[in-house]
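Here it is, the structure, as structure tokens.
For this view, one protein chain was removed and the others were kept in their places.
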């Protein structure tokens, strides 16, 4: 069976970081090891080219290199979600067609945005996603996050789920995500095929209680998150609660102190990749911050610190 | 000894919610019970009229009523910080003088802001705090939080600490607070008498490691936070770490799902106050969100659920 | 006839600045001269306590002093709109009732907002205005401006016009105001009793073409704006266009270089008031900026430069 066709998609779909070498060039070998680790750690799927993948520091050509390298290397082992956000409707559609042809199981897309001030209105957003939907045959995940600077109300999201064929998944990572997931599910019913959360899983337990069926965290500890999500799905809510509480110090430290650098630092620490740097001008972690991250991680013994050793 | 004079102030100074009755009027009896609970729970001090106290839904006359009622009721048992932020330098100074006369140990003030767009530049902010400092003889805590929409760099904060007599305390509750605390302490030295954090203590452990000497959380569980901060201060970092991990599910739930309503809901649940509502149009907690809060709190047995029973 | 009852209100309703003396105290004598000038200059009505009146640097007591002084001094000569925005529904309602009792013809209110981050959702905004409407018997003008940090869609505004009894006027001063006025009028029909613009009349001609029936500029040159609006209302669109073009350099200079300080500077220059300062920490105009303002104004010979001489 092709796992990429097993809809509805559920579970833990971490964002793969984009791996660079010390000169800031793509390290595709490191990228492949990163992907192998993610799969070995139990990821139900993988998302690439998200903002946590530093998509905004890549050229278009580099996007294609990462896309092709990862999809070829995954080779159907797990479904892959490709982020294809672009302001222009037709370029986003074209990027998404290309991802589909390369084997993507889904595309993740934010509403059109540029900088602090350039936005589309609700009518434009609707047409944007309708144009995108017409261009592909795989599902679309709408990413609802502060970086877009665009308020997407639950009624509007539910309406797009109902009316636009391929709009089916939603990654909600705004303040009070659980309340929004709950309202969106109430309004959208079955059309909301995948109500998910994100943001390093910092609100995972509340979101699962609200009806979330998937989560898109960082790639740092899919092993742990997988157990939590599986426990919850199997009706073992107490075990999920306990697991979540156990990992929360690490989740919280990642979310509040490190951002996208946490996963890379732990991959370096665990021998998976050779360089943990993000592209300039994203500053490195302060040594004390990095030490605090590793300290907490070590107490939890995640696979990321052992896989590459 | 007058505790209000025991500088430098250290420890847990929670924000007292402002208590209303079912019609939205001030409930000063409930307010006093709330204060008594906070002191019994081990608060090293108390902050009133902060944004978590819904100061922005009060009239000036109500501010005065709360100020006088609380300071009279506390009667020197613990030092009280009064939030006196106002856009106008002279009104802020006048509010602060009044607070000092009523017995406040410190004032907490944000840089001038109004709405989404009206701000002061760095020169104006400096003069604002200098004017304020000249008007009083108690220390000033500068609150550095996203609500002000004003970026306050660590060098600028350190400079004000050094140059403006009463500017001595800093509540840092912006993204990457620990890194900012660390830099501010490095730059400001002894002039930074009190590097504190806030935001429901969601980053407390990292902030203590970075040098924070105080925290301004909600009033929901000073008992727990006090043990963490005391353990850390006594050199028992492992115990602090364990305590923080144990309470983090509740801290995180409050921070991400409830905001200022968590503390009131738990005070109602514990019989301390009669009405947990915020003023309209602040919406109440969704019943499922409230249930999730109480569920987590019960597992931790905080004093707030027992004190009023 | 009582002009305050002559609905629908139309024309030029400038915002009265709040007048201070050199120590930053209210100058009510200056305030009254300012009001007399505004009426003599042909204002169809007056708005007080708006953001351009620096309402955000006043205490509640000062608000009441200004309210009472102005309404008593106007004494029905023109209708007065009082800004009564407050985050709390019931305080806004109470402020509005007080304004009505003092003789206000209308209240102007923004949706609830505080700082950069505290907002109400659409349901809360609706209830806020419904609560306000139930408390008074005079019309409500909803102010739609960037300072609130709240997007109010044309359909939502039109819906409130239709469903909430006293919601009848709208001051639109957001980007592309003319397009929004046009859509709101199309959707709201007769329920939109007064589609107005604001922002120093910088988009007045386009807004009149779009259907605006009133404008809320600064108080600097009602004489000029009155001629433009009257010409347009009388079907003399070419004359309105020519008048607008003639005054646009001054309107533009005020809008882009001076903000709320322009009107005060010209009132000082014309001998109407003794002190042109805003309250600290609002910085004064740079001398070169002020000179540029006066230079342009002199070429146009507005009443403001002659009335007090």
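Order of writing sets the chain letters: A, B and C. Residues in each chain are counted from 1.
To be clear about the criterion, a residue touches a chain if its C-beta (ideal position, glycine included) is under 8 Å from a C-beta of that chain, and two chains touch if they have at least 3 such contacts.
The shown structure was predicted, so the numbers you read here are calculated from the model rather than taken from an experiment.
Q: Specify the shown partners of the omitted chain in the complete complex.
A: A, B, C
Q: May I ask which residue of A:72, A:186 or A:280 touches the chain that does not appear here?
A: Of the listed residues, the one touching the omitted chain is A:280.
Q: Given the contact definition stated above, which residue among A:15, A:125, A:202 or A:229 touches the chain not shown here?
A: Going through A:15, A:125, A:202 or A:229 one by one, A:125 is the residue touching the chain not shown.
Q: If you put the missing chain back, which residues of subunit B would it touch?
A: Touching the chain left out of view, subunit B contributes residues 122, 151, 153.
Q: Please output the residues of subunit A touching the missing chain, sorted low to high.
A: Touching the missing chain: residues 24, 51, 56-61, 86-91, 112-118, 120-121, 123-125, 127-128, 131, 146-149, 279-283.
Q: So which bits of subunit C touch the chain we can't see?
A: 175-179, 182, 202-203, 205-206, 209-210, 241, 244-245, 248-249, 252-253, 256-257, 286, 288-289, 292
One rule holds in what follows: only the chains that are shown with their structure count from here on.
Q: Which chain is in the middle, if each chain's centre is the mean of its C-alpha atoms?
A: That would be B.
Q: Could you find the chain whose CA centre sits the greatest distance from that of subunit C?
A: Computed centres place A farthest from subunit C.
Q: Hey, how far is the Cα centre of subunit A from the one of subunit B, in Å?
A: 34
Q: Between subunit A and subunit C, what's the gap in Å when you average each chain's C-alpha atoms?
A: 47
Q: Touching at least two other chains at once: which residues of subunit C meet that condition?
A: Not one residue in subunit C touches at least two other chains.
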